[in-house]
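What you see is the complex with one protein chain gone and the rest in place.
On to chain A.
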């Protein structure tokens, strides 16, 4: 395996470069996936049948907490990658750990939010609106859940193997994924919650 030392570790081999490009293309596909969900959401937004409308069930407090927590986690994973670039493995692991804890907190609040919807009678079966709402939020939440496991595995691998071209590459790609989920959340915050509450 040829290692090019003039490049950052995560870009240092041909395979690493291809992995990163491949993941960007995958994110392109993910954008289409969420774009389809958002489009469907806009179509179904007012088709509430006999169920509640968004304004009746959305609560600003949990949503704001979720937003701040997830945005902070995007900041901390940025710091983790920065620490990786300057070879501070320990700091990197700490920031990765904080990122995952914030992710878990986000998920906890989202689960609380879902039980709240259930109690006010907005379930998957209630109307087309509630179905697309829960599907869109759920798809994002499933991505975060998957990310928690993925990130945990990367932490374990860095602890065992140190910062190698492979682990650096995986960490960098994971950070792309995490930032992407944050971007999706910003869209959800703006076009689902804010639009729904206004």
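Keep this in mind: contacts are C-beta pairs under 8 Å (C-beta built on N, C-alpha and C of every residue); 3 or more make two chains touch, one makes a residue touch a chain; residues count from 1.
Simple rule for what comes next: contacts and distances are computed from a predicted model.
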Given that one chain of this complex has been left out, which of "ABC transporter permease subunit", "Putative membrane protein", "Serine/threonine-protein kinase RsbT" or "Quinol oxidase subunit 1" is its protein name according to UniProt?
"Quinol oxidase subunit 1"
Cross-chain touch to the chain not pictured, restricted to A:32, A:55, A:111 or A:194, is A:32
Touching the hidden chain in the full complex, which residues of chain A are there? Just list them.
1, 14, 17-19, 21-22, 25-26, 28-30, 32-33, 36-37, 40, 43-44, 47-51, 124-129, 131-132, 135, 149-150, 153-154, 156-157, 170
